[in-house]
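Report on one structure; see the data block that follows.
The complex appears here minus one protein chain, its other protein chains still in place.
Chains: A, B and C, in written order; residue numbering restarts at 1 for each.
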Amino acid sequence: MADIKHLIAARAARELQDGDIVNLGIGIPTLVVEHLPDNVDVFLHTENGLLGVGPAPGPDEVDPDLVNAGKLPVTEVVGSSFFSSDHSFAMIRGGHIDVAILGALQVDSRGYVANWSVPGQAILGVGGAMDLLIGAKKVIVTMSHMTRDGEPKLVDTCTLPITALRRVDKIITELAVFRVTDEGLVLEELMPGVTLDEVRTKTTAKFTYEVK
Amino acid sequence: MADIKHLIAARAARELQDGDIVNLGIGIPTLVVEHLPDNVDVFLHTENGLLGVGPAPGPDEVDPDLVNAGKLPVTEVVGSSFFSSDHSFAMIRGGHIDVAILGALQVDSRGYVANWSVPGQAILGVGGAMDLLIGAKKVIVTMSHMTRDGEPKLVDTCTLPITALRRVDKIITELAVFRVTDEGLVLEELMPGVTLDEVRTKTTAKFTYEVK
Amino acid sequence: MKNKIVSKEQAIATMHDGAVVMVGGFGQVGTPLVLIDEVLRQGYRDLTVISNNVGEPGKGLSRLLENGQLKKAIGSYFTSNRTVGEYVLAGKLSVELVPQGTFVERIRAGGAGIGGFYTRSSAGTLIGEGKETREINGELYVLEQPLTADFALIRAHRADKLGNLVYRKTARNFNPVMATAAKTVIVEVDEIVEPGELDAEAIVTPHLFVDYIVERGHEDGRH
Partner (left out) sequence: MKNKIVSKEQAIATMHDGAVVMVGGFGQVGTPLVLIDEVLRQGYRDLTVISNNVGEPGKGLSRLLENGQLKKAIGSYFTSNRTVGEYVLAGKLSVELVPQGTFVERIRAGGAGIGGFYTRSSAGTLIGEGKETREINGELYVLEQPLTADFALIRAHRADKLGNLVYRKTARNFNPVMATAAKTVIVEVDEIVEPGELDAEAIVTPHLFVDYIVERGHEDGRH
């Protein structure tokens, strides 16, 4: 599973461009920075008020006043800045974040995502998911292709509550890469060793296949 | 006229309480700080982004980056802070200014003020007048009782465009002090040597007279 | 000149049962833990808290919840405290869930005299249901209301004696905006300094927003 996560994260890293302002969700997205090409530097924004998130600190370097949106200790890079939450979400909602990379529970044939409400649980948290969805210039979903129970996460219509009316731009799983267009999902890349048939079998969402 | 201005400003100064956050308009209001009692310190807010306006600088101390809302050079006192215009007007409109002292062209029987549109001129400026009117906790008008042409400025209904639907709290002229209530204007104080008859003659607005 | 520096006991004694209280912090970071402990000690009840989170079991605001002092919580993410879920299921806490960006924008609106605003966040979702909507340039927006409070309990790093505040790293979060939106603002700081010791260009919260300053004692440690 660690391999799969890194496989997805490495593919997502190739979507980033030098200088991008990037907001990373919890889980697979946080691994993306470990896979950046040498000629690509990005700036990490975290919605709790820091532009310039650095790597996790060593055990002796933990600063309790310096965490990311997952409430984990981080460091700050040279040239970073701190700001309050109102400013941070003005950045997000005002379209100043180039790329948001998020996990998801489901993505459907239209590109709508469900990633905030866990099935069977009382809804008691939404956090910044809706704001990132409506605000980021480009939204990339990174997720395992199937649930732990072996159910497809790419579905025809989300059965879980959607996060926003905004469609995501790209979906990256351990099996394939999909682009979202006005006409629906386009499978644009199979991961190494994966066949189209396998993707078809494990995907409920409609998609078209575009050979590169 | 200088005497009259200082007379009005001195009376307005007595309305201020120790620790008040005060925004001063151009003209008579700027003189108010010269008349503060010894036991009253106030903090001056200027809408172009400074809390803690100090006196005018000496000729050698002028800093071109340090002006008040009248675009005149000022100084900063110890403990002051600078902020952007959006923050400054959030302070004003959010009710964080204790007292605004403004000039006016007219005030009417209901306490509505006209102070932004000059008669006979194209309307090309409003500045922060409307924001201060709706936002300040207490609004005090300081003005000469009559226009230069000898017309009353306290009128029944403003003939000039009003600045806001919010009524001012107090009006101080060289003749009298009026309080604004839900029932209209109340003359609560005659300036030294002024008679009620003189005020009646020079005032078109309806008012009641309350002997202290 | 007014003296704003008081003990935690004095500051919290200005509160009352049934108050609406904004509480700063993201998780435990930048949370006014000393002030919260004093609210626990003084025991005010039926409080409505406006806070991004409600602590974690046994920590922060969750202590007030577990002591039966909270009636309602408005925030964006309570999932990390499973006690919140238990109280909601038991009918002992009502919850208003808002996207985090909407949450903080509503507080800013409350502090800035804005009567309401339109945002795309939550439009077309479960959380947006029942909200007034409006199409603007082909996109759906929901109308959101300002949030204000009787009290804001916030955490800063340093205050000068006038009440100017600076924060530390990501402990800033919701504290500055909450300082703008409550009738009475009580701040807990690591250190109080003389006016002039804070850089006038770097003050985040000007003193006009602050009513009471409480210095954390050494026994309070650093959280």
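What we mean here is this: contacts are C-beta pairs under 8 Å (C-beta built on N, C-alpha and C of every residue); 3 or more make two chains touch, one makes a residue touch a chain.
Owing to the predicted nature of the structure, the values given are computational and were not obtained by experimental measurement.
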Seminar exercise, completed: For the full complex, contacts between the hidden chain and the displayed ones involve A, B, C
For this session: Among A:Ile4, A:Ala56, A:Ala90 or A:Leu165, choose the residue that contacts the chain missing from this document, as touch is defined above.
Result: A:Ala90
Problem set entry | Among A:Glu47, A:Glu76 or A:Glu174, the residue in touch with the chain that has been omitted | A:Glu76
For this session: For chain A, enumerate the residues touching the unshown chain of the complex.
Result: 18-19, 21, 41, 43, 45, 51-52, 76, 78-83, 89-91, 93-97, 134-135
For this session: State which residues belonging to chain B touch the missing partner chain.
Result: 46-50, 63-67, 71, 76, 82-86, 88-90, 92-93, 117, 121-131, 134-135, 161-166
For this session: Write the list of chain C residues that the hidden chain touches.
Result: 105, 109, 112-120, 134, 136-137, 139, 141, 166-169, 199, 201-202
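In the analysis below, only the chains that are shown with their structure count from here on.
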Exercise. Where the contacts of chain B and chain C overlap, which chains show up?
Worked result: none
Problem set entry | Of all other chains, the one whose Cα centre sits farthest from chain A | B
Exercise. How many angstrom between the C-alpha centroids of chain C and chain A?
Worked result: 29
Exercise. How far is the middle of chain A from the middle of chain B, if each middle is the mean of its Cα atoms, in Å?
Worked result: 54
For this session: Could you list the positions in chain B whose residues touch two or more of the other chains?
Result: none
For this session: Would you mind listing the residues of chain C that make contact with two or more other chains?
Result: 108
